[in-house]
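Presented below is the structure to which this report refers.
Just one protein chain is left out here, and the rest sit where they should.
Each chain carries a letter (A and B) given by its place in the written order, and its residues are counted from 1.
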Amino acid sequence: MDSLKSIQHIISIKDFNRQQIVDILELAIRFENLRDDRLKGCVLGTLFFEPSTRTRLSFEAAMLQLGGKVLGFADASVSSAKKGESLADGIRVSSSYVDILVLRHPLDGAARLASEHSSVPVINGGDGANQHPTQTFLDLYTITKSHPELLKGEPLKVAMLGDLRYGRTVHSLIRALTHFNVSFRLISPESLKLPDTYIDFLDRENIEYDACQKIDDALEDVDVLYATRIQEERFPDPVEYNRVKKAYHLTPDTLKGVREGFQLLHPLPRIQEISPKVDALPQAAYFGQASNGVPVRKALLSLLLGKI
Amino acid sequence: MDSLKSIQHIISIKDFNRQQIVDILELAIRFENLRDDRLKGCVLGTLFFEPSTRTRLSFEAAMLQLGGKVLGFADASVSSAKKGESLADGIRVSSSYVDILVLRHPLDGAARLASEHSSVPVINGGDGANQHPTQTFLDLYTITKSHPELLKGEPLKVAMLGDLRYGRTVHSLIRALTHFNVSFRLISPESLKLPDTYIDFLDRENIEYDACQKIDDALEDVDVLYATRIQEERFPDPVEYNRVKKAYHLTPDTLKGVREGFQLLHPLPRIQEISPKVDALPQAAYFGQASNGVPVRKALLSLLLGKI
Partner (left out) sequence: MDSLKSIQHIISIKDFNRQQIVDILELAIRFENLRDDRLKGCVLGTLFFEPSTRTRLSFEAAMLQLGGKVLGFADASVSSAKKGESLADGIRVSSSYVDILVLRHPLDGAARLASEHSSVPVINGGDGANQHPTQTFLDLYTITKSHPELLKGEPLKVAMLGDLRYGRTVHSLIRALTHFNVSFRLISPESLKLPDTYIDFLDRENIEYDACQKIDDALEDVDVLYATRIQEERFPDPVEYNRVKKAYHLTPDTLKGVREGFQLLHPLPRIQEISPKVDALPQAAYFGQASNGVPVRKALLSLLLGKI
């Protein structure tokens, strides 16, 4: 775990090299179902300028299950920001009350800025369309729990499905996976395809990928399918939205003939992308993925607080 | 306490038989003013899709006073439900973070649905116009603390006052009390009288009751008066509302000549139904009733967490 010694904040998945990612995933295993008092006396501040149940509650669960305590807000409306206070000032003050901060903020770059003004470690709980690194760690953790061979250099084929244009989780996960022996299939409607900057990145890194618009026949050589929510507001034309919504609706039929060990992931909330009939199938990994947020966040909190 | 072994969730007062109710009330006595660490390491999730100070805060107090911890939300606006997530999905995820859940939800049946998707025990903290079983337990607890003879089969006369049509607490309490030797007086304006389905229930169970519209002379043979809030929005005509509001306003005069041991209960908040001048009278039991929420909820949390 020597690679982790220099880590002071968790701001972007881009800040982590291969060894650090591997070490964090291995650290998280130790925290599976662990309850102890290692964070007794430590206080986490949860500053959620934008609501997020899943991220906030799993950070709080992680802290409380390790004996720590939590304070903060779930909603910008109760913060001083609405009086016009700068984020920098808010962070300077809040960080004097707690031992570690998790920040969720609507603006790109907010977490980095916060880390520069905080007297305690800062974890990015999502900043605008930019980064959400703990989500990426739990996505990776979910994949490598079922596919541990990935960490040993074995190849894995990952399909990304849905909104590849705006999906923050997709962008971060692609970037993190390129540290490993991964090839991609990019499945999206034309209007939501992966931005050129990420395509250029894949080309530069010599990562194999192909792209298509239909799910049919696109899953048989795939190990992991990462589906995302398609938001109506991304479509100027409701007719087009309805066509896409229908075409990207996953059912038990869609998953017929997939590989042994195939995993269907989704960052949740899912709206209509996955039929509830899929939930009972062995391939449905998305609820386990959500619950993996707890051990991963326990590991990260303990790491930054010097308690591993 | 053998009768309680099979209880996994607290969803509806209808799920409890006489013996279970008696055992829960006796269990609650043990938790009066008790503070210990029996729930150390346990985390309660409070999912309040509708605000409720009293219910939420007393559950939190119960948990914290027994050494447990709490996370959750007080308000649907900070939950993923507003992104369109189904309750079932929300519960599957949240229940993976905690050891027990309390749910408050605007829709009838939400708690039952939640219990079917939760991996941990669920307590109904009120679902729409349907059920609020822990309120009923604390109402019963308040009555039997002053009238312990009720549990031994002695008769008790209970008057229900106010909004008997929409009052969720009234419906549940009537149902619970019919396990005992109780007769009812139903005092309400014509437009807010007890629905036929409950009248039929009383007839079927051979429970004695009478009904009237005026308070005058209606209290002298009564042991317990359960008053409820009359909400303006139930009346199409403001003149009618004002007439009723005035007719159902309880003062020290109203309580003159009541029986020894008479108790005035109210689920609170009271608006104009009870004059503050009543607060100091020995019959005023409503603040004690509210504080009884703590021992009752301590008992229920400990029961479901296997810590009694």
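Heads up, the rule we're going with is that a contact is a pair of C-beta atoms (placed from the backbone, for glycine too) under 8 Å apart; a residue touches a chain by one contact, two chains touch by 3 or more.
Treat the numbers as computed from the prediction; the structure is a model and nothing was measured.
Participant: Have a look at A:M1, A:A88, A:A129 or A:L281 and name the one touching the chain we're not showing.
Facilitator: A:A88
Participant: Looking at the full complex, which residue from B:A74, B:V93 or B:M160 touches the chain that isn't shown here?
Facilitator: B:A74
Participant: What residue numbers in subunit B mark contact with the hidden partner chain?
Facilitator: Residues touching the hidden chain, for subunit B, are 35, 48, 51-54, 57-58, 60-61, 64-65, 69-70, 74-75, 268-271, 276, 287, 290-291, 293-294.
Participant: Using the document's contact rule, name the residues of subunit A that touch the chain not shown here.
Facilitator: Residues 41, 43, 45, 69, 71-73, 75, 77-80, 82-86, 88-90, 92-94, 96-98 of subunit A touch the chain absent from view.
Assume only the chains that are shown with their structure count from here on.
Participant: Given a C-alpha superposition of subunit A onto subunit B, how large is the rotation in degrees, taken in steps of 5?
Facilitator: Fitting subunit A to subunit B on C-alpha atoms yields 120 degrees.
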